[in-house]
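Note that one protein chain of the assembly has been removed; the remaining protein chains are unaltered in position.
So, subunit A:
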Amino acid sequence: MQLLVQTLNGLTLAGIMFLVSSGFTLVFGVMRVANLAHGAFYLLGGYIAFSTVQVIGNFFLGVLVAAVTTAVLGLVLERTLINRIRGNVMAEVLLTLGLVFVIDDVALAIWGGDPLSLKLPGLLAESSTLPGSHLVYPNARLLILGVAVLVGLGLYYLLRRTRVGAIVRAGVDDREMVGAMGINVRLVFTAVFALGALLAGMGGALGATVLTLGPGSDATILTFALVTVIVGGLGSFEGAVLGSLIVGLLSNYGEAYFPSLAHFALFAPLVVVLLIRPQGVLGRTTA
């Protein structure tokens, strides 16, 4: 029973990891930009959801407001700043790192330095008995699992079954040729960056219900996301799914069963994967 609970907790964590890292890997795969501000979008999403729930008392609206706000922010930042320095890796690192400081400080000014935890209203604060067992499990965590699966299916459909998805995948293969096919790649970049920010913001809103939210949460989640996408394979959607499951489960088992080795449990697989398959489990050999 205990193992089952820990597995479910690990899956919940994997769900949050997936929301955050799928956005990160999408942006990296298509734009070749390692967006260090991705964690800051997560943080912002969490805070915005927190405040929305405080004011309106509806969690779903909180998630929506968080996702839309971070998406718009991502869109504006891509259009005004990121697209000016495209292709210059050093400038991209410095710019996205600079954005982290700016967003963190703004968040500090608005929400203060104490860790917050998003208190869910109504039914979401309760627990349910899982069918076919006597297991009682928090509704909030079930919601996270459900949302992660839905978003995963939605992204899969978008990427595999639509023309937009084909353009995005083609962009990962050969960006230049996508332009030569008559497709405005800049527009695709903007859309992908906004989608990445949306996923991070959504991850923050959901993550804030089970993880503490405060200064530094962004760096923590970014580290997790980096491990996830490196293990799974940078730029690969399936890699993000697999990486999230590995990282979520391992780090939760680590915390639960050998807390002093929790970080080892998280980073050991990273080292092993990097030694055996430097491109990640589902990554491709050439970039």
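Here is the rule we use: a residue touches a chain if its C-beta (ideal position, glycine included) is under 8 Å from a C-beta of that chain, and two chains touch if they have at least 3 such contacts; residues count from 1.
Rule of thumb we're sticking to: contacts and distances are computed from a predicted model.
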| item | value |
| --- | --- |
| Options "ABC transporter ATP-binding protein", "Glycerol operon regulatory protein", "Isoquinoline 1-oxidoreductase alpha subunit" or "Putative membrane protein": UniProt name of the undisplayed chain | "ABC transporter ATP-binding protein" |
| Contact partner of the left-out chain, one of A:G87, A:G113, A:G132 or A:G182 | A:G182 |
| Subunit A, residues in touch with the chain not shown (by the definition above) | 163, 166-167, 169-170, 172-174, 176-185 |
